[in-house]
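Every protein chain except one is present and positioned as in the full complex.
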Amino acid sequence: MQMWVYVVRRAALVIPVVIGVMTVLFVLISALPTVERTCSFYHPSGRTSPCTTQIPCSTDPSKLCPNPVYQSAVNALGLNKPIFVQWAIYIGNALTFQWGYVAQGSALGTGETGSGLPSLAGQSVATVLSEFLPYTIELALLALLIILVVSIPLGNLSAVYRNRPIDQASRVMSFSGYALPAFLLGSLILAGVTFALGGPAAPSKICGGTSTVFLDFYGSWPTPPCTPLYGTANIGPVGYPAWLSIGYISTPTGFPTVDSAIHGQYWLALDTLLRLVLPALVIAYTTIAGLLRFVRNSMLEVMNQDFIRTARAKGLPEQTVIKKHAGRNSLNVTITVLGLTFAGFITGFPVVEIVFNLWGVGRIYAYSVVGGVNDWDFGVLFGTTLLFTYLVVAANIIVDIMYAYLDPRVRLG
Amino acid sequence: MAARYAQYKRTWYFLRRNTLAMVGLAIIILFAAAFVYGLTYPASSSTPVQYCASNGPVPVSPDNPCYDAPYIVCTYPSGTVSPGPGCYQTPPDNPNFIAPTFTLAHGLGAFPFGSLVYPSADLSTSDPLFYNTYTMLEKGTVNSVGLSVLIVATGAGVGLLLGALSGYFGGWIDEIVMRITDIFLSIPAILLVIAVIIVGKSSGLRSFDETLVLIGIAFVVVWWPFYARIVRSQSLVVREQRYVEAAKASGASNGRIIVKHVVPNSVYPVFVQMSLDVGTIPLLLAAITFIGFVLFPYPLIPEWGSVAAAGASILTAVFTECGVKGAVCAVPWWQVAFPGLAIFFFSLSVNFLADGLRDALDPRLRR
Amino acid sequence: MSAAQPISPASPAVDTGTPAPSPLSLPIEAPAAAPDLRPVVLDVRNLVTYFYTYDGVVRALEGVSFKLRRGETLGLVGETGCGKSVTMFSVTRLIPDPPGRVVSGKVLFRGADLLWGLGHEARFIPVKGTNRVKVKRSFRRVKAAQARVGSVRGAGIAMIFQEPTQAMNPIFAIHDQLGEVLLEHRGEEVIDGLMASTPDLPAVRAAAEALERSVKVSDEAMRAAAKAVGEAAHLTSFGTQAFYMARQARTSGQGNLATEVSRAASRMRISGAQASFLRGERELRKIAREMRSVYISEMRRGEFERVNRGRLGARRLRLRLRRIPYRLPGIKRRVSRPLREETFWRAVQALEGVQIANPVQVARGFPHELSGGMLQRVMISMALACDPEILMADEPTTALDVTIQAQILELMNELRRRIGTAILLITHDLAVIAEVADRVAVMYAGQIVEMASVHDLFTRPLHPYTQGLLASIPRVDQPSKKLESIPGSVPNLIFPPSGCRYHPRCPHAMPVCKEQRPPMTVEGTGHNVACFLYNGAPVVE
Partner (left out) sequence: MVATPSLTMPGGDGSVDGERVLLSVRNLRKFFPIRGGLFSSHIGDVRAVDGVSFTIHEGETVGLVGESGCGKTTVGRLLLRLIEPTSGHAFYRPTPEILQRIEEDYREIDLGGTPAPGNGSARPLSEGASKALRDLDQIANQYSLFRKRRKEVKALRGRLQIVFQDPFSSLEPRLMVRDIIAEPLDIQHVGTRAERMHRVDQLLQDVGLSPEHAWRFPHEFSGGQRQRIGIARALALRPEFIVLDEPTSALDVSVQAQVLNILRRLQQEQRLAYLFISHHLSVIRAVSDRVVVMYLGRIVERAETDELFSRPLHPYTQALLSAIPIPDPLLHRERIILSGDVPSPADPPSGCHFHTRCPAVMPICSKVSPPLAEVRPGHWVSCHLFPPTVPSGAGGAVETLEAGPAAEPIGEPSTAASTSGPLPP
C-alpha cells in the first residue's frame, strides 16, 4: 500500500471520530436548561446577552417568551425543531467555528477574573480562543521538545542498565511524576525558585526596579517598568494583549515571542521564552512519567527479540546494536504511546497556566468554569473542549503517519 | 489446587523481591487502616459541620469561638492593616485561637488544634470551614480513596464487558466499540468530566451526595475506554488460541468462551491498570478544584484534592500579595503540604505496587 | 547428586556438579590410529552452562567437549532440550544472561580462550531452603567479556538461526542489514576500493557501448562487458551496477544504456567533503580493528590490557567528536552517499553469491516482503559475507518447507565445497545430518553420548539412545507400519537422573548406570561412546 493511500485513509478515519465527539458534546449541551443554552450559544446582537434579562423565561421554555431576542435564539438553535435537526445545526456550527459568544453573566463576561482581563462579554468564543491559542502552542512545543529529549534516551538507558542505579532513578522519577499533582509541583517549583533567588520580596534580577524576583517567573509578560514597549501606545491596531495596559503593537503571527522578535524586541522575546521554561518543565515532568515506563518496557521487549541476537552475532559493537537495531524499533512504541498520552498532556495546560499566571487557552477555560452556577460560561467551556479535541485528533494523525514512516510493515502493509 | 497455590507463591516471590512494591504495599495498608477508621466519623451531610477546637462536630454559629479564626488579616511594615488572603495574625478577641506556631505534633493532629485552617475551595464564600489536619486527613481518606476505588471498579466493569465483546466477536461490533473508545479517548479527561458535572449541576443536582454521584458518573464515562482497549487487545490474543478453538469444536457457545476463557485471561492487566488509576483520580479532582471549579457545595467536605488545591491557590495569592507590596507575612504552607503529601504518597504507593505487579506477572519483565 | 545441594563453582557441591575431575571432562579426539591432520579451529572443553531460574538450577550443559577441524562439518543432533543450541550460544556467549550463565569450561579459538575471566564475572549464592541459586553479576566484567567475545563474532564465528523471519530486523531494508556487516568487518577495504576508484570516462563510455551491444547477445556476454565497465571505472561494484542497469534496459527494452552508465560513472566523483568523511570512517574502522586485536590478545595472553584499551578509546573519542558535524541529518545523507551506494552494490554481489535470482529487488526489499527460504539465503549470505572460519547453523531448515529445505541444504553443500569453512550444524533431524555432515555428535540431556563419523553412526550406532533414535524415524523410502519409540520423555534438567542421564529410558539399563556417569570410551577409529555396555579405552588427549 502506498504511503499516500495510508495517509488519506488515516485522515478519513478522523471524520467519524470528530462527528462523534461533537455528538457527545451535543448530548451534553441539549441536557442543559434552555436558557443556559440560549445565553451562550446564540448571540443576535453580538454585544448584549439575552440571558441577564430573560432568566424568568427559563422557568418554562415551552411558554412563548415575550423577549424577541430569546425567541430568535430559540429559532436560530432550532430548539423548537426535532432533536436531529438541532443536532445537524450544532454540527454545522461546530465545524464552522460558530462556538457561541462569551456570556455576560459569566466571570469572563463581567471581567471579574482578577487577572486584568477586560470584559469579553459578547465576543465570539472562536475569536477569543484564537487569540490565546498561540500562547498555549508555544508552551506545548517547548514541553514536547523537553519530553522527547529526556524520555527516549533515559528510557533506553534504564532498559539497558536494567535494575542498576540509573534505572532506579528513572523509576523514581516516573513515579513521582505520576503522583505529584501538577499544581503542587508548579507551586513548589515557583516557590523554590523564588526563595532561591532571595525570596518573594527581593528585587527583580532581570530588570530591577519595583518588580520582584517572583514576578520574573510569574505571568506571561514582564511587569510594565521592564517593558521596552512601555508607553509606545501609537503602534498598530489592538493585538498585543491589550489587558496588559502597556500600549499597543501589531501581532502578525500571534505568537508572543515571534512577534516580539519581529518588532526587534529581542529582550522581550527572550524574557517571554524564559517565562515558558518552568511551566514547560512542569508539564513535561508529568508526561514523561507516563512515557518513561513504556519506553523502558518496550525497549526491554525489543532487546529480547531474535534479531537483536542476530545483530550481536554479526559482530556489531554493542552501541550499534542498542542505538540502531533496538532503539529504532522501540521508537515506534514510544511515538504511539506519546500519541495516546497527548490528551492527558493537553489536560495539564489549564492548571499550569493558572499556576504560572500565563495567558493561554487553558487559562481562559479555567475562567469559564470558575465560581458557581451563575458564573459558568458554557460557550467558552464547550468551545475549548472542541478545540482541545481537535488538537488531540490532529496529534494522533501526525503520530500515525510518523509511525508508518518509521515502520515499513505498516507503510507497505 | 496445590499448583494454583504455587502460582500465587511465584507471583508473590517476584513481588517480594521488588523493594519499591513492598514499600508501596506498606503505605497502602496504612491508608486502608485510616480508611476503615475514618468510616467511624459522622457521615458527611449537607448541614454545615466544622471541626475546630475539638475533633468532634460543632455546629456553626456566629458565637462559636473560632468562627472568625481565619487568616484574613495582613500586617504590613507600615503598620496598616488590610485584608488579604494568606496572611494571618492572632485576633486578640479570640482566646481559643492558637497562633500557628507549627510543630509536628500539631500537624499530625495529636491534639485538638484549631488554627490549621483548611478553607473552603470556594474562596468567594466569606465564611470558610475549618478542619484541623488530622480531621482533614481522616475524612479526606474516606472520601478520596472511597470515591476513587468506586469509580475505577465501575469503569473497569464496563470496560471489561465491552472490551471482551468487541475483541472476541470482532467485525462490526469491534468497529463500533473501538470508534466509540476513540471518541472518548480524544476528549481530554478533565474537560469531559467537568462538562458532565456542570451539565448535571446546572440541571439542579447540587447537594453533596448528588455531586458525588455526578463525579462518579463523569469519571466512569471518561474511564471505561481505557479498560475496553486493554481487554480487547487481550481477548484478541485469546481468541486466536487453539484451546478456544478446541472449546468451539466441542460445541461451546460464545458466551461460555467469553466467560470461561476470555475474561479470566484479561483480569491481570486490568487489575494493574486499575491500581494505577486509583492513584490518578485524586490528582484529577485536585486539578479540577485548582482551576477554580467548585466541585463540592458549601460546606466543603474534605477531599484531599480540593483541599490541597484551595491551599495552593492561597499560596500563589500570598506570593503575589507579599511580592508586590513587599509585606512581611508568613506562608501558610501546611495548607498545601498535608493534603498534597497525602495525595502524593497514596498515588506513589499505588504506582509502586502496580508496577511491581506488572513486573511479577509479566515473565518478559521479570528480573 | 542430590538436587537440594546448591550448585555453584564457589561451593564444594560443584565438584559433583561440574565434572572437573570426572573422566567425562577429558576432551575427545580421534585415536592415533587415523589421525585427522586438519588443524583444529575450535576446541571446546567440558563446557558447563546452567540456567538459574525460579524453580531451580537447570543444568543445561554438563561438560560438553568437542573439536571442530578446518573444513569439516560437525553435526550436533539431539531432541529438544538436550542443549544443542545452548552449546552454540555458550560458545559465543549469546545465551540470555540472566537467567543463563556459562559456569565453566574452555573454548579455544585461534589460540584464544573465549571464556577467559569467567570465574570473576559472578558470584553464586544458594538460597536456603530452596534449590534456587542467586547470581550476583559484576556488570562491568560481564560487559568487558561480551566485548571480547564480540570481537570474534561475525568475522571469526558466524551464525545462522532457526527462524529467518524473526532473525531479521523488520524495519531495515535487506541491503542495510547486509551492508552493515560488510562495513563492520571489511570497512577499510571497501573504503579503500571506493577512494581508489578514478573512473576515466572515455574508457567507461567505450565499455558501456560494448555493454549496450552485448545486451542483445547473452547473459554471459553482458556479465563480461559489465566487468569491463567495472575495470574501466576501477570499481568492481560499478560493474555489478552496470550489469543490472543493462538487465533493466533489456527488460524495459528502451533507454540508451551507454549514456546512462557513463552518466552514473560521472556521478561517481567523490567531493572533498565526502573524501574527508570517508577518511574518517576508515579511521574508525581501523581503530575498531585494532580494538578487536587487543581483545583477542587479551584472551590469548589471559590478562587485561587496560593501557591499549584506553589509548584506542581516547583516539576513537577524539575522532567521534571531530566528526559530529557529519551526524547532522542533512549533511550526513549528502556526505555518505558514495559509501552507501558502494555498500548497496557490495550487498547485491553478496546476494548473487547465494544464488538469488533478482538480488537488486531483494536487496531493496524488507524482511516481511520475502519468503522464509529467501530470508534464510540472505541470512547465509550475511553470515558468509566476510568469510568466517566457523559457521554455526542452528536448525537452518527446520522452519522451512520440504522443497525449500532441499534447496537450502543443496546451497549449504555447494558453499561448503566452495569456501571450505568449518560448519557446526545443529539439528534434531538425523536425516539432514546424514545428508550434510561428516561427523556427528549425539547429545542427550546436556551431554554428548556418542560421537562418530556419519557412516559409522548410521551403520553401527552404539549408544542405546542413538539406536532408539534411529529406529524411531519413520522412513519415506520403506513402508513400516509399526514405529519404534523410546519410552518416557526427556528428563527435567533441574533434577537430572543420577549416573547416566539416559538410564531411566534405557532398555539395557544396569545397576551401575544409576550410580556413576559412564566415561567416554573409544570404540573404533573416531568413534567414541559414553555407555557402560562398552569397555573400550577411555578417551585420552
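Before moving on, here are some points about what is shown:
As written, the chain order gives the labels A, B and C, with residue 1 at the start of each chain.
As a convention for this text, contacts are C-beta pairs under 8 Å (C-beta built on N, C-alpha and C of every residue); 3 or more make two chains touch, one makes a residue touch a chain.
Here the structure is a predicted model, which means the values were calculated and not measured.
Listed residues C:217, C:328 or C:406: the one in touch with the omitted chain is C:406.
Among C:111, C:129, C:253 or C:474, only C:474 touches the chain left out of the display. Contact with the undisplayed chain is limited, among C:284, C:299, C:454 or C:530, to C:454. Mapped onto subunit B, the footprint of the missing chain covers residues 2-4, 241-243, 245-252, 256, 261, 264-265. Contact between subunit C and the absent chain runs through residues 79-80, 371, 373-374, 401-407, 409-410, 428-435, 454-455, 458-459, 468-470, 472-477, 479-487, 489-490.
We adopt the following convention: only the chains that are shown with their structure count from here on.
Chain centres here are Cα averages; for subunit A and subunit C they lie 53 Å apart. Between the CA-based centres of subunit B and subunit C the separation comes to 56 Å, rounded to the whole angstrom. Counting partner chains per residue, subunit B shows two or more touched chains at residues 367.
Across the assembly, subunit C contributes no residue that touches 2 or more other chains.
Subunit C makes touch with subunit A in their complex at residues 92, 94, 96, 139, 143, 146-147, 150-155, 158-159, 161, 163, 166-173, 180-181, 184-185, 288, 366, 368-369, 379, 382. Note for the complex: subunit B touches subunit A at residues 20, 122, 124, 179-180, 182-192, 194-196, 198-199, 201-203, 206, 276, 279-280, 283, 286-287, 290-294, 305, 308-309, 312-313, 315-316, 319-320, 322-324, 326-327, 331, 336, 340, 343-348, 351-352, 355, 364-365, 367. Taken together, the subunit A residues at the contact with subunit B in this complex read 16-17, 20-21, 24-25, 28-29, 31-33, 36, 162-163, 171, 175-176, 178-184, 187, 190-191, 194, 200-201, 212, 214-215, 218, 293, 297, 300-301, 304, 340, 343-344, 346-347, 350-351, 354-355, 357, 365-367, 369-373, 376, 378, 381-382, 384-385, 388-389, 392-393, 396.
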